[in-house]
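The complex appears here without one of its protein chains, the remainder shown in place.
Each chain gets a letter, A, B, C and D, in the order it is written, and its residues are counted from 1.
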Amino acid sequence: MAVTIPSDAAPPPGRTSLAFPARRPGLTLAAAAGVLVVGTTLLVLLLDRKAPGILTGAVVEALAHPATAPLILKAGVLGWLAEGWGLGEPWLGLASISLSLFTIVAVFMGLFALTSIVERKVLARIQNRYGPNRAGLWGLLQPVADGIKMLTKEDIVPAGGDRWMHLLAPVMLAVPAFLVLALLPYGPGMTVVELGVGILFFFALGASAEVAVFMAGWSSNNKYSLLGAMRAIAQMISYEMPLLLAALAVVMLAGTLSPTLMVEAQAGHAFGFVPQWFVFTPWGLVGFVLFFIAALAESNRSPFDLPEGESELVAGHMTEYSGFRYAVFFLAEYIGLFGICGFAVALFLGGWHAPLPVLDFIPGYLWFFLKLYGLVLLAIWIRGTMPRVRIDQLLAFSWLFLIPTGFCVLAGAALWHFTGGGWLGWLVVTPVVTAPYFLLLPRLQSAEANALRTYRFSEE
Amino acid sequence: MTDPDRLLSLLEAGLPGSAGRVRRWTNPGPSGQDALLVDPDAALEVALFLRDHPELQLDYCSNVTGVDWLPREVTESVTTTETVGGETKEVTKKVTRTEPGYLEAVYHLYSVALRHGPVILRLRAAGREAPAPLPSLTPVWRSAEFQEREIFDLYGISFSGHPDLRRLLLWDEFEGHPMRKDYVAPDEDGLPAIETAAAKGEANR
Amino acid sequence: MRKLKQLPGVGLLKGMLVTGRNFFGSYRNPRRLVTVSYPEQRLLLPESSRNFPFLVYDGNDSVEGLRCVACKTCERECPSGAIRIVQARDENGRPAKHPERFEIGIDACMGCQICAEVCPFDAIKMDSDYEHAATGRTRPMVHNKLRLAKSNTYYHRIKPREAAEVDARLEMERFRKEEARRKREEAARMKKEAAAKAAAAKPEAPENS
Amino acid sequence: MNLTASGLLFFAFAVLTLGAGTAVALVREPVRAALVGALCFVGVGLLYLWLGAEFLGFIQWLVYVGAVAVLIVFVILLTRREDAGGETEGGRFAGLRVLGGLGVALALFGALAAAVLGSGSLYREVPEEPMVLEIAALGRELVAGAVPPLILVGVVLTVALVGGVTLALVERKPDA
Partner (left out) sequence: MNLTRAAPWPAGTAPFADPGETELLELSLGPQHPSTHGVFRMNALLDGETVVRLQPVFGYLHRNHEQLAERMSYLASMPFTDRLDYFCSLTNNWAYALTVEKLAGLEVPERAEYLRVILAELTRLQNHTVFLGFLLGDMGAWGSVLMYGFRQRDAVLDLFEALTGSRMMCDYLRFGGCRCDLPPGWAAAARLVVDSYPGFLDEMEQLLTENEILRARTMGIGGVEAKRLVNAGVSGPLLRAAGLSHDLRKVDRYGIYDRFSFRIPLGEKGDVYDRLMIRLLEMRESLNILDSALRDLPEGPVINPQAKLRNFRPPAGEAYGRIESPKGELGFYLISDQSPQPYRYRVRPPSLINLTLLEEMCVGAKIADVMVILGSIDIVLGEVDR
């Protein structure tokens, strides 16, 4: 029974309301968008005077066909640099690389800021409360507030801990997370670094995360951190195997190690509307589920958030971190999650391909980010529901169930290849792929846990 | 079932030597919960007997409490026969003597199996300054472990035979036993005493 | 031992269903959301909600109209010793029927309403206002007589039913006291008349004997 | 000495690798030594990348930084503190020990240098266009040509692993 004081009533005397919840949200949003659009057009026109016609032409053409808008814009800017500033070869190459890197980092930092507020809002709504809505419109400025808080908080290095290792650990975790973003196939021809061995690079960087987590745990000179670090290493090692196996199946079918070619292998639609994504094949579906579970474990997301299990290890290897370096850990975890979900999209969900041919007018990179964000929201939903798994169950689940399933998925992919797909493929591959689910999983749980408990009532 | 007289008769039957060492203690209040006053040295065997006797099966020691009885002036009329001026006659005089204070451990026992109780045991430790150690009943009922440690902590009765006798609530280097009636808390926080009614001590008279 | 009849993993999905339903439910009907955004919206407290005591005064003069007669019952009964009363002295030093200083340390007071319960004159009641934040830890936390005194009309506004009951009771007492006083006067007058009649009767009696 | 950009890069990677290598020997703290060792492996991976052998570079990172470095760290953690070896600082034969160590090092370095110079690979003409590795070809080569050694390596590795685990188990007294 809440009585609502009309929002324009003056706040109670002597207490200025810190928050400035927008009086009319719609108007504020429209004003902000308007300022943004007008500002950019003015900027473009201003810059255009240096090399007339190139920039404006590129912008117009980009708006014309959005599918390859980023490429056109980049070409336009490079052309503008060459004409306007008369830059030579080394500088142009440098400019093109930095342009790509700048956009990728900007996009993913924006995504990180958005996710940190979306996660708290979705978790809040799951728990029937509002979530942060004080900083800015609907709480959208909360990431800015968090950032400022993290910057101003004191940055403590524990005495007795190993100072340099303590300072270096978050960097060692964040750098690989960002490097992985360079490999993701955002759109046709839009992969920042076109490596022939993209997947291998992804796994090589993933492997270095363990060393970073260990450095954090060991250098904090704190028993909780050490326990957290040991758990993190055990978890990451045992969940890298299923990740590898699921990816190998796709490598085998797509015949290449580069994610871009894998996405191209999933082009086209069968029977006019069913997309040829790997997830719509029996081995692909099980492989995707396997990949997603292992992805949750790799990025320490619930229900596998054991390293920083609040209830017992306070914050695991991040216990002794404060201030901005704690924020870097936070950042590394989210960017790592984006990286892995990005690969899941590239490997199984058909990268930039639209689910239905009729939807092709939406540009490829939008599809990629939509699917990526769908997986991130699924991870948040899981985090709001499931309790944490215990360390021995976590390891047993990986070694005794996920890895055998991984081998079956490999076998299933091979069978799919030889049976040429279609109904026969489904018939042959499905039992092979789901065998561990029916045979191994029930045995994994102790017989006692499977029994349905009966509760009697005392007679009197 | 738990009427003290019946218990005393059962004790006589079961434990021959316990006659002199277990007496009935009557509760003046309306609650009708009389107790058994047990001498410390007989406490362990009486406890084992009460727990294992088929008719009693007092397997649940619900509550263990310490009580600090201050020395009390007791005035009672004493009739003595004296010879005054040749003939002997009865003389009743008011004699006030101070009964020495003592510390007491009270055990409330119940039976979960037979659903009866409470049977109350009272063990007295002579003297208040250096109370004689009482036998611990933790070996008989494990529930007494923490509560006996609390009595040791707040009253100062030490229990012989307790597996892990340390202070339960206060830190080990604390001097004094706060629940004693004559305990005065040392004023160590150094702040000026706020003279509220309670602090002046005459509240709630 | 009956085995769990469902496939492993289905229990987790059912759990996801519940949280999903709650997520969309919270948008569908906002009544599910229990929290309110506090400074702008406030929960309507039930009538009997109590936080800190206040002194009731009749009429509109907060010093003269105080019901409190400084009998110090509440000071004695207060469990946390938060109340301090100094009884006023009239001009020639005899204790007067109102408090010169009445202070409650609201940091010590735990709002247990025992003072309101034991007060024989209904002079102290519990207020449901909870916004007493102050900048200092000692001085501002002690509310003096002026700050504690609130009018009976305020009491009627925050607790209508309870205030009406108290007023009815006070009215009844006043009426009964009035009644008793009138009966005493009546009796006194009757006695005086009787005495006067008796005196009048005596002078005649001697004449006619 | 015409310093091209890639020459500069090579020089940097080489210094990184060698520096990390010597640091492993000199650093007092065992855990720090392990981590600097990981840095040395990264340096070797970078050298492969500089040569254009991306596949080998990433495999180097995956295997050495991901697994071997963590293995060394675990070994340091799980062995007991006290018998971590007394310090052999100072003592009567300090001088002799240093000389001996230097001698062995020089001998080793000499043998290595001779082998490399002798092979004449330094003077071969660097091919203009670095050979582009065709992954599929590599895969076919591995599976078709070198099946027996591949399986043999796998078996040896498994046996070693299982052996290590049973040793660790036996050493711990069975739980009472």
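Everything below uses one rule, namely that contacts are C-beta pairs under 8 Å (C-beta built on N, C-alpha and C of every residue); 3 or more make two chains touch, one makes a residue touch a chain.
Worth saying up front: this structure is predicted, and the values here are computed from it rather than measured.
Across B:C61, B:L123 or B:I157, the residue that sits in touch with the chain not pictured is B:C61.
When the omitted chain is restored, the residue from B:G101, B:P118 or B:P133 that touches it is B:P118. Annotation: of C:E117, C:E179 or C:E193, C:E117 touches the absent chain (contact as defined above).
Touch with the chain omitted from the figure is made, among A:V314, A:V328, A:L400 or A:L440, by A:V314. In the full complex, chain A touches the hidden chain at residues 123, 126-129, 223-224, 227, 231, 302-303, 305-306, 309-314, 383-393, 445-446, 448-449, 453-460.
Even with one chain removed from view, chain B keeps its contact list with that chain: residues 27-31, 33, 59-63, 65, 67-68, 106, 108, 112, 115, 118, 120, 141-147, 154, 164, 166-171, 173, 178-179, 183, 203-205.
Panel shows chain C; residues 4, 6, 8-12, 14-15, 17-19, 22, 32, 34, 45-50, 73, 77-79, 110-114, 117-118, 126, 161 of it touch the chain omitted from the view.
Definition applied: only the chains that are shown with their structure count from here on.
Put simply, the C-alpha centre of chain A and that of chain B have 68 angstrom between them.
Chain geometry summary: the mean Cα position of chain A and that of chain C are 59 Å apart. Interface residues of chain D, counted against chain A in their complex, comprise 29, 31-32, 35, 38, 45, 54-55, 58-59, 61-62, 65-67, 69-70, 73-74, 77, 133, 135-136. Residue ranges of chain C in contact with chain A, taken from their complex: 1-5, 8-9, 12, 15-16, 18-20, 22-23, 25-27, 32-37, 39-44. Those residues of chain A that touch chain C in the shared complex are 1-5, 7, 11-12, 15, 17, 21, 122, 125-130, 133-134, 381-382, 384-386, 437, 441-442, 445, 447, 450-452, 454.
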